[in-house]
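Quick notes on the structure that follows.
All protein chains of the complex are present and in place, except for one that has been dropped.
A, B and C label the chains in the order they appear, each numbered from 1.
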C-alpha cells in the first residue's frame, strides 16, 4: 500500500449486522480500498443487494460463509463485525496468515484478562493479544493504532464519552473519580438480530427509557481509558438511555471541577486539544450539539458549558453510533494503519434532514 | 361543593394550548365538575370542536374571549393556562370576586419577588400573592394546597425531579448540594404556539439534543423546593434535553450519598414515602421506568438504583409532561382544594401503545 | 342488565395483546360494566399491572389461564381477543353456558364456510355460527348486533373502508365493482406478539411501505359487506401500507361515479347518512381527516372530495385501529347488545398531541 495505485484488499466478516453493513457502505466509497469479501452465515450464497435492498445496484458482492483460510488469502485487512465472543477465538489464527485486524466487538477493548472475565463472565480465549491490541480512538491513541496488528475499535458510548473527557483530563481540571456520563442512543445501538419486544416498533416508538444504569459493560472500559489518559483512578457513573430514533448517540458528561475555570478557558482547552483534527468539531461557545447534525458521518460534535453555580463542567458529545461509534471510526483506524490520509473515504457530509 | 350533587363550576383560561386542551380533556370526564367557560383570544367565537378536531363530538363548548367579570361570575375555580407573565397581572382582581385559582404558568412558583425578578428578568406584578400561593405537588405540599386561594401548579421538570428527590431528602441520605438532574422531554413541552425551525418536524425528527443546560429557569425553582423539603441549601445541575416524541418526560437524577445505603434500604425508603399515594408508583427493585408507561395519566413512575461503585443513588422519574406535568396535577390539586377524592376524574389508564 | 344498578359481568380473553389491553382500558372506565376476568396463557397468575406497567395503580386484576367453565360462570359477556382460529373452536361451548360473545378475531366475519376456507386456508370449526353472527359495525348493522349471541367485531381496515363507502353505496352513485381502497396503518395493527425484523424499531422507523397489495384477507370481507349494503357484486382493490407510527389508520377510497354529483351533494349524503350518530364525524366540506385527531377514541372522521376531473369521489376515513378498529367498537357493540346508551364508556376525548 504505497500509493502506487494498488488497492488495499479488505474483508468484512459479518456484513449484515448494522455495523457490518455500514462498513460496506463506507468501504464501497473508499478510494484506496477494494472490498473483496463479505460474509454472513445466515445469508451465504446470496447477493448482498438482495439480502439488503438498500445496496441494490451499488454492488455485486455476494455473501460468503466465513472461512479463515479463504478470508486471509490475498487479504490485507479484515474487519470483524461479529457478536462479542467470536473474534477472540479466531484472531490468533488470522494473524498468523499475515492479515491485520480491526475488531468491532468488545473482545479486545479491555486490557486485562481478569477484568475481561469479571465484566463478560467468561474466560478470554486469546489473552495474550489483549495487551497488544490498540484501543482505536485515533485522536487519542493514534500512534498505537498505526502499527497495531489488532485494533479494538470502541463502540459509541466510550467513543463519545472519551472524546468529551480527554481535553479536561489532559488539562487536569476535573476529578476523574467524580464523573457522571448520562448517555442516550438510538435503537440501532441494540443491534439488528435482537428484535425483542422492547424494540418492537409500537413499544419503542414515543418512548424514552433508561436501562442498565449501574451495570453496563462500557463503564469499566471507559474508566480504563480515562486512567490511561490521566494516570489516576477513574470512577464514573454510566447511565445509558434509549431514544426513539434509529441512529445517533449523545453523552452528557458532568465533571466536578478541581479548580475554577471560566467558560473561555474550557472552550480554549477543547479547541487546542482538537486543533487540526478533522473529525472532532468543537462547537462555538454557547452552541450545543444535536445528534441529527452528525448522522451519517464520522464527526464528533462537542459542546462545553461551565456551570459555576454547581462547580461542574458539562460536556456534550454527539456521534452517529454506527459511523463514529462503529464503522467510520474503523475506517479512520484503517487509514492510520495503512498510511492513507486520515480522512480518506470519510469526507462526505451526511443526509440532512 | 359539599357533595350534595351540585357540580363545581370551572373555567379554563387559555384552552387551545397543549396544557389548556389537556385540562379540557380531563375536566370533561370529571364527575364533580362542570366546565362552563373556555377561552382563546385567537379563536373566540368558534366551537372548540372545530378549532381542535380531536374534540369534535365530545363537547359543544364555544371559545370565548377572556373577560374577568364574566370569568368569575358563577365560577368557583379558574385554571389559568396562559403564557408566563399574564396570570400575575389579573390574579388579584379575580380573587376579589371570590374564585380560587390554579395557575399553570410560572408566575407564582417562586416564593420571593427578588428571585422572580432575577430569574424572569421582569418585576412581579402581584408580589404579595407569592408567599400565599401553594406549590402544587399534592404528595409533598398537599396540606397547603387544600386551603390555598392560589395554587402554583409546577411544570413537568420540577414535578418529576422533586417527586424523585423527596424520599431521599426526607431520609437525609444525600447531599442536597451535589445533585445532577438530567432531564429529557417530548417536544410538546415547548408549547403549541412556538413553532420555530428547531421544532419543525424534519428538524426535530430523529434528533436528540440538550438545551439551556446551565441557565434553565426551573433550576432555582427546584432548588427552592428542595430546600423546603430538607431545610438545607440545595445546589443542582439541571440539564434538559429534547427527545423526538410528542409527550413524556423522564428525569435521571444523580445524588451523592452521605452514608452508604443498600438497594433494599433505598427501595424501602421510596416505598414508605409514597405508601398509599395513588399517583406515585415505586417500581419493583431492578425495574426502570419508561415514559410510554405513563402517557395520558397522572402517574409518576419511580425507579431507584444504588451505584455503590460511585457512591451515588440514581433516581429515574417518568411522567407525562402534559398530565402529571401540567393538567392532571392541576386536577389533582383541584380535588384537594374542593374536598373531592384525590383520584376523582383521574383514574383512567392511558392509551398504550 | 335493566339499569337497576347491577353491572354487566364481563371477561376479556386474551388481555395482553394490543386489542385485549385496550379493551381492559375502556372497560375499567365503563359505568355499567364489571370486568371480572382477564386471561393470558403466558402470564397467568401475575397481576395485570406488573405485566403491563401502564396499568399499575389502575387495577388489581390478576391474569388467569383460560378455562371455559370458569369463564362462563357468573359472566354475561366474553370478549375473545385471541389470535385468529381459536374463537371458532370454543365459541359453541361458551354459548351453551349462556354467555354472549364479542369476537375480535376474524373467525366469524365471513358469512360462508366456503369463503372462509378459501381465504383462511383451513376449515371453519363452527360453520353453523357463521350465518348467525352479526357483523359488528353499529352504524350499519346495529339492529342485528342488538340481539346477536355472537358479534364478529371487524378490524380497522373494513371498519374504516365500510363507514366511508356506506353513504355512497346507499345513495347509489358509485360503481361497487370499481373501488380502490388505499389503506395505511400504524404498526400496532401487526399485533404485539409478532415482533419480527420488519417491525424492529430501526427497520420500521422512518419507513413507509406497502404489503400484501393483492391478497389481503380483508378484501373479500369488505366486498361481502359492500354487497350486503348495496345488493350488487362488489369488486375492489385493497392495498394496505405501514406507516411509522404506533396507532391510527386511514383509508383513502377512490370510487367511480355512476352519475355526476356536486361536492355539496356528496357532503349532504354523508351528513344525512350519519346524522345523529355520535361516533362518525363528517368533517366540514374541504376539511380532511388526520389520524392523530381520532387517537384514543371510538370516532371515525370522514372527509369527502369530488374529483370532477377524473369522475371519482374520494372518501378519506380515519380511525384509531385499536379503538374504533378493535376495542372501542367492541364496547359500542356491547352497549347495543345490553341496552346501554351507545356512548356509555366511550365519551372521553383522546390525548392530543
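Criterion: a contact is a pair of C-beta atoms (placed from the backbone, for glycine too) under 8 Å apart; a residue touches a chain by one contact, two chains touch by 3 or more.
Treat the numbers as computed from the prediction; the structure is a model and nothing was measured.
J.: Could you tell me which of C:28, C:113 or C:213 touches the chain that is not displayed?
T.: Counting the whole complex, the residue in contact with the absent chain is C:213.
J.: Taking the entire complex into account, which one of C:136, C:167 or C:289 touches the absent chain?
T.: Spelled out, the listed residue whose C-beta touches the missing chain is C:289.
J.: Which candidate, A:131, A:197 or A:347, sits in contact with the chain we can't see?
T.: A:347
J.: If you put the missing chain back, which residues of subunit A would it touch?
T.: Considering the whole complex, subunit A reaches the absent chain at 18, 21-22, 24-25, 28-29, 50, 52-59, 188, 205-206, 246-247, 278-279, 281, 283-284, 287, 290, 292-297, 299, 301, 322, 347-353.
J.: Given the full complex, what residues of subunit C touch the hidden partner chain?
T.: 180, 182, 184, 186, 202-203, 205-211, 213-214, 219, 235-237, 239, 241, 243-248, 250, 252, 254, 288-292, 295, 303, 305-307, 309-310, 312, 314, 316, 318, 353
J.: Tell me, which residues in subunit B touch the chain that this view leaves out?
T.: 18, 186-188, 192, 195-197, 199-202, 204-206, 244-247
Just so we're on the same page, only the chains that are shown with their structure count from here on.
J.: So, comparing C-alpha centroids, which chain is the farthest one from subunit A?
T.: C
J.: If you average the Cα atoms of subunit A and of subunit C to get two centres, how far apart are those centres in Å?
T.: 47
J.: Could you state the distance in Å from the CA-based centre of subunit B to that of subunit C?
T.: One centre to the other, that is 36 Å.
J.: Centroid from C-alpha atoms only, then distance subunit A to subunit B, rounded to Å. What do you get?
T.: 39
J.: Two or more other chains touching the same residue: where does that happen in subunit C?
T.: As it turns out, subunit C has residues touching two or more other chains at 18, 188, 205-206, 246-247.
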